[in-house]
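Have a look at this one.
Only one protein chain is missing; all other protein chains are in place.
This part shows chain A:
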Amino acid sequence: MALFNLHKNTFKHGIHPPESKDETNGLPIRQFPFAPVIILPMAQHIGAPSQIMVREGQEVQRGQLLAKATGYVSVPMHAPVSGTVRKIANVPTISGKMSTGIYLEAFPSSTQEILEGKPIDPETATPEEILQGIQNAGIVGLGGAAFPTHVKLKIPEGKKCDTLIINGVECEPYLTTDHRVMLEQENDIFTGIKYLLKATGAQKAIIGIEANKQDAADHLAKHIPNDLPVSVQVLPVKYPQGAEKMLITSIMGKEIPSGKLPIEAGVVVVNVATTAEIGRLLPHGRGIQERVITITGPGVKKKGNYLIPVGTPLRFVLEQVGVDEEISEVYMGGPMMGVAVSNLNISIVKGTSGILVFTKKDVGRSPTIYPCIKCGACVDACPILLNPSKLGILAKFEAYNEMASDFNLMDCFECGSCSYVCPSHIPLVQYFRLSKRIVRKREAEKKEEVHA
């Protein structure tokens, strides 16, 4: 089969949903107003929630540490505005669960100057100091995963990182966050890369960008500092190329073994906005207080790319940009993998890359589900080369264990390509999400039994 495996500068399969980026990709990043009350959940990253360090009634300055990391896979949280801690209580999160959080009332007439911390010099700092600095800055993957970046950058014993890949793919339709960051924050990105190269020991960095952002690729390529081993690689447009494994395959032409991390191939992948944040915060020893978010979708009046303080309530955001009377669904993230919001009282978190508002007629779900006719559209779409048709049938029969043991269910990263293409409108990825949870739960129970 070698003949068909020729490296084509992209991964196998995948889909081409309408990009829908034209309405916002030309709009520069604008500062968003401060909400009167900021709501900060402590569980907004993968890992242990942060531990609150302030008390009710305390006045805090913008950038001040509010909560510290509780362990290695955890990050601290900084004040996004200067103000008063009004309340420490449970706050709603997007998952529907409550999390401990802080209600922070902003000072109305404050200059909102940001507190300076201990700077980290990329020339003299050790890799450990840089990783510590990244954790101290509260940085998590801004592409949407919200996984603590310092954990990802830690090279395991006996492994070596040769290549650092900066993910500027932004393959989700509608989102233009990374696009604008690449056009406007090139200095921060290159400073960030300097830190990252030092921290990982990688020899070179490659910035992967899809061809629909040629202007960003050209812009970055033009501004690469002479002393930095960075190159820009333009990739054909295809969803889900922004997924770590897919991007590595596109750029390096090799696959990451099932169940393993990119470091197996000597690669570490970091999102471009995360990189820019590192480059901006570490020289000042500051913590993350805000992030760039694309607010778009047919239901939004003032679409755009905004710099929004973390913790800004979603209701405030939508009131500021103005939304259609007929809004029916709001998503955090892109339309392919974004999470539907059930409650406008939740707030912007570090992992929010986009806010998408759909009206009733934009929601494309079909009410009719036909039987699977084994047309194979899902098989041709799955980037992991699974057989979603078969998995879907097994899911219906609740054969979850067989799905995992014989059909690689756990390799599914829920990109949704199968559901997107299915002409019978079978909610495939939705089945798989559920099935994966059940399999994980069963495995955990099994482990408990063994230990008992």
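What we mean here is this: contacts are C-beta pairs under 8 Å (C-beta built on N, C-alpha and C of every residue); 3 or more make two chains touch, one makes a residue touch a chain; residues count from 1.
Note that in this section contacts and distances are computed from a predicted model.
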Listed names "Sarcosine oxidase subunit alpha", "Sugar ABC transporter permease", "Cytochrome B561" or "Ion-translocating oxidoreductase complex subunit D", matching UniProt entry of the absent chain: "Ion-translocating oxidoreductase complex subunit D"
Sole residue of A:Ala89, A:Ala211 or A:Leu385 that reaches the chain not shown, by the stated touch rule: A:Leu385
Absent-chain contact - pick from A:Gly143, A:Gly279, A:Gly338 or A:Gly351: A:Gly338
Where the unshown chain meets chain A, residue by residue: 12, 15, 17-18, 173, 245, 249, 255-260, 315, 318-319, 323, 325, 327-331, 333, 335-344, 356, 358, 363-366, 368, 370-376, 379, 383-387, 389-390, 406, 408, 411, 414, 416, 419-421, 423-425, 427, 429-430, 433
